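One chain of protein is taken out of this complex; the other chains stay put.
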Amino acid sequence: METLIILLAGFLFACGFFLILRRNITQVLIGVLFLSQAANLAILAVSGLGTGISAIVQNGAASPPSGHADPLPQALILTAIVIGFGVFSFAVVLLKKAFRDLGTDDTDHLNKADF
Amino acid sequence: MEFFLIGLVAIGVGTVIWPYVAKTSAPWAGWLSAVAPAAIFLWLLTQAGPIAKGEIPSWSGQWVPQLNVALSFRLDGLGLLLSLLISGIGFLILIYGGAYLKGSPHAVPFFVYIQLFMLAMLGVASSGHLLVLFIFWELTSLASYLLIGLSHSELKARKAALRALFVTGAGGLALMAGILLLGLAGGSFDLHILQQNGDAVRNSPLYPAIFVLVIFGTFTKSAQVPFHFWLPDAMAAPTPVSAYLHSATMVKAGIFLLAKLFPVLGGTAVWHDTLTLTGAATMLLGAVLALAQTDLKRLLAYSTMSALGTLVMLLGIGTELAVTAAMLFLVVHALYKAPLFMIAGVVDKAAGTRDITQLDGLGCQMPFLAGAAALAAFSMSGIPPFIGFIGKELLYEAEINAGGYAVLVTCLGFAANAINVTVALKVGISPFRHRGRLREINPKARNLTLLIGPILLAVAGTIVGIFPAILGDGLIHAAVRDVTRHEPHVHLKLWHGFNWVLALSAVTVAVGVILYIFRDTVRALARVAVHCFPATASEMFDATLAAIIRLSASITRWIQHGNLRLYVAVVLVCLCGLVIAALASTPWTLAVPGSAVRLVPMGIALLIVVSGITAIQSHSTVMAVLAMGGVGLGVALLFAFFGAPDLALTQLLVEILTLVLCALVFRQLPAIRAISSASERNIDLILSAVAGAAVTIALLAVRSAPALDSGRVSADMAAKSLPEANGMNVVNVILVDFRALDTLGEIAVLAIAGMGVAALLLGSGRRDLRAELAIATPLFRTSVTWLTPLLLFMSVVLLFRGHNEPGGGFTGGLLAASALLLKRLAESDRPLHGNRTPLLLIAGGLSAAAISAVPALFFQKTFMSGFWLEGSVWLPFVGKTKFGTPFLFDVGVYFVVIGVCLLILTRLLRTEEPRKVRVA
Partner (left out) sequence: MSRFPLYIFLLIPLSAAITLILLQGRAVAQRWVSVSSAALLSATGFLLIETVRASGPVILDAGGWAAPVGIRLQADMLSAMMVTITGIVGFCGALHAIAEVPANEERRGFHAFYQFLLFGVCGAFLTNDIFNLYVWFEVMLLSSFVLIALGGKKAQTEGAVKYVVLNIVASLIFLLGAGMIYATFGTLNFTDIGERIARGEGSQVGTRLSAVFLLLAFSAKAGVFPLYAWLPSSYHTPGHTISAVFAGLLTKVGIYALIRTFTTAFQSEQDFIFPLLLWVSLFTMVTGVLGAASQFHTRRILSFHIISQIGYMTLGLALGTEGALMATIFYVIHHILVKTNLFFAAAAIDRTGGGEDLNHTGGLYRSAPWLAGLFLVSALSLGGIPPLSGFWAKLALIKETLGMGAWIAAGIALAVGLLTLFSMTKIWSEAFWKDRPEDTAPARALHWGHVVPMIILATATLILTFYPTYLLELSQIAARQLFIPARL
């Protein structure tokens, strides 16, 4: 299963890379989103998927049931999702502003500041 | 030695406080600044005797032990000789400069920089440690840069300053490398030790590198061919500067260092050949170029270059006789060149020109100046009884006994000396001769202070000429001893009897006079010779610099082209390259251990793949956003399937928010259109496929390696979660307790993002989207009235039970935010702006999270430690709940999330008028 999920993540990475390589700012943004989904999926898969039992202690027990999923990558991914959301919402608004102020949605035209 | 060092410090202090001194005691400024060098000069004179006997004054202290740099000063014979010149001539220059620059805006900077320079030169002369010497060495370059650029309004001065800095700076860097290697080869940076370890250095495999680097450093400083061009250009500086730096002192630093390192590096064949030939070439070229000049200062500059060549050549010859000649010539040259420069300055001031074809008849008007000029010129011409004569005699003697190169150097030396006589006559005699074209003299030039320096130096040259033992027995003897490192036989005298050398001297003067008589023809011939070269060295330097700048511009334009996608592409290429390099250098397999393949996730995966392909293919924004949602949903479902309910819940809620965000923003952006060409798309497809494959293979390889499923820190977390952290939902416990610091950072990110969005959108847009969306239908309003309290209640339940079951502050907060947002949408009659609630929520949430970290500190526990209330409470819908600081932390998260979501989305409900895309 891990192989398949990693392949799936890899596919999402490729899609994300392709989108972020577009000149269109909307597609760049969608690419950013794809990449963070891909990364989250990859982190989950690469540390092992387990059998689908959550890491929640059942009533009366002292620790989660055996064979539970590793909770730490989940916590990391949760943090990453939230951070990704924060970054994405800023990026969306920034690119929208870039379009309004600079009058173009083509990143190739955003090259006045470089040289 | 302390006296000397205190003098140095005094000069340094003088440099710093000078602008103030100049303001308060303007008329006496020049004299005041001359006190320290005068004192140093006198002290040096008292040391001449002991040093001649071999008592070397020295002082050393720690400075930077980590880099083996010790503040060590040693004044041996050679150092004494140079220090005397620097302080003595420096004293006179300061007095001269004060008068020369009176009323000029350059006066204050002149004094600041010239004192800095003097300090640096004295440092070079007295350093006993090579790195300390180097520091002073570079300071002289810097001071020279600032001094050449004194007339900074003129482009010419700025260019000349840059040339000098560039050439001497390049030399300095080479010298630095050379010194560091010398330290490696000789085992120390201490000059005294190095001089004793000369054989070790000469036999070291590093010797060739050291030699090249040191020679490059010294040749640039002492203006040897082909690095000579900066020196004549440096005449852009005011005359006092030229007189001091570019004749008597700074250019001698290179010679000084060569002499200083003679015991360490000298004596080899490569030393002998390189120095002798380069020196001879410089000597001749300088002389020939001098013939072509009409400007007094440039004449002197080229003859200085010739003299520097002579000195290097003598050090190259390297016999005791040659070293003696070099040491004597060092003094002789300073004694005639400095006064001639100063005189040139006065002439310039008096007549308003430095062109010798224009100058005439100044002798009657300024007899003392003319007298000093004549004395210096005779000394330069090598006429007895001036010291120049003795210098020239010794020079010829050294050249005739130069071994293999004797014939060559004697011939070249003869030519250079003859031209020297011509130059001396042109500078020292011609402007003062009366030819009947008297001109008005600028009264400013009739300042007696201006004459002190030239007269004293010219007279000194005469006196030591008549009584050469003053110099020879003490100073020169000691200097030669410290260069050759054995007791020399120095005996200077004016009269050696009739011999070949005397005959040569006489012929030299005669030829020089003839050249002077036919000066116009000779100049024309020299000009023709100069024009044979396609470009002057300065022009070539400028062209090279311009070429470097052009090259750098094109390289930079190539790297920094401004196309974002190509920048990203570079990152991806690096990623692929690094993954390949990593995989190529370690053993790896693709045998992924893992759980059995199941059907449900395969179905979800299919949804994701379809969405992904849609996103790539589609040119419709709506489809792209839908595809994005599809992927988000699919990932959330996978999370749920693989035992990560918290993740699934969060992902789902974030996905909804993201979709709302995109819906609000993307409608203001133009529709997606194909901008790139088909071939670009194909290249991008290949690149992203390769990069995606690289990441995939990397992940698979990591996963395939004997995976460390035991010994993970999460095992400890799962075990400690309930007993020690009072929470059954391990993921939540990690978030609010084990790794609460992550979460603290995370809510900070959220807060920044929310406030950042608000900041970006501040003041933009008046249009209320709610009206446009026509969302506030009665049905919607009614349902929201019911839904909002329900959702808020659910969110609170999620928050409270998060520690034990899926949920928590983050999901709770997202739910609450949606509820409040719906309410805002429904209340389309209430204005959107001017609401501080979201900011207060953010600040309050952050405070709660921060405060939750503190109580433990009062109970001798660590920052952020959980601090729990005794017992637990039973709450409806939630169950038994314990309260403690981690819960407070989660409450903080809850409020930050609500605040941020409200802030972002309510801001986005206000927009500007739509705008058409500009199609290029």
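Labels A and B are assigned to the chains in the order they are written; within every chain, residues are numbered from 1.
What we mean here is this: a contact is a pair of C-beta atoms (placed from the backbone, for glycine too) under 8 Å apart; a residue touches a chain by one contact, two chains touch by 3 or more.
Bear in mind the structure is a predicted one, so any value in this text is a computation, not a measurement.
Engineer: What shown chains does the left-out chain touch?
Structural biologist: It touches the following shown chains in the full complex: A, B.
Engineer: May I ask which residue of B:V13, B:V507, B:I549 or B:A771 touches the chain that does not appear here?
Structural biologist: Per the contact definition at the top, the residue touching the missing chain is B:I549.
Engineer: Touching the hidden chain in the complete assembly: which of B:P65, B:G103, B:G497 or B:P876 does that?
Structural biologist: The missing chain is touched by B:P65.
Engineer: If I consider the whole complex, including the chain that's not displayed, which of A:M1, A:C15, A:V28 or A:A69 touches that chain?
Structural biologist: A:V28
Engineer: Touch as defined at the start, partner being the missing chain; which of B:L741, B:A771 or B:L869 qualifies?
Structural biologist: B:L741
Engineer: Of the residues in chain B, which ones touch the absent chain?
Structural biologist: Counting over the whole complex, chain B touches the hidden chain at residues 19, 63-67, 105, 131, 134-135, 138-139, 142, 145, 149, 152-153, 158, 161-162, 165-166, 169-170, 173-174, 176-177, 180-181, 183-184, 209, 548-549, 551-553, 555-557, 559-560, 562, 564, 567-568, 570-571, 574-575, 578-579, 581-583, 585-588, 695, 698-699, 701-703, 705-714, 716-717, 720, 737-742, 744-746, 748-749, 751-753, 755-756, 758-760, 762, 839-840, 842-843, 846-847, 850, 853, 856, 861-866.
Engineer: Using the document's contact rule, name the residues of chain A that touch the chain not shown here.
Structural biologist: Its contact residues with the unshown chain are 20, 25, 28, 32, 35-36, 39, 42-43, 46-48, 72-73, 76, 79-80, 83, 86-87, 90-91, 94-95, 97-98, 101-102, 107, 110, 112-114.
The working rule: only the chains that are shown with their structure count from here on.
Engineer: Which residues, counting only chain A, touch chain B once they are in their complex?
Structural biologist: On the chain A side, the touching residues are 1-30, 33-34, 37, 40-42, 44-46, 48-59, 61-64, 68-79, 81-83, 85-90, 92-97, 99-100, 103-115.
Engineer: What part of chain B is in contact with chain A in the complex they form?
Structural biologist: 556-557, 560-565, 568-569, 572, 592-598, 601-602, 605, 608-609, 612-613, 615-616, 621, 624-625, 627-628, 631-632, 635, 638-639, 641-647, 650-651, 654, 657-658, 661-662, 665-666, 668-670, 672-673, 675-676, 684-685, 687-689, 691-693, 695-696, 699-700, 702-703, 707, 709, 712-714, 717-719, 721-723, 728-731, 734-735, 739, 742-743, 746, 749-750, 752-754, 756-757, 760-761, 764, 804-806, 810, 900, 904, 908, 912, 915, 917-918, 920
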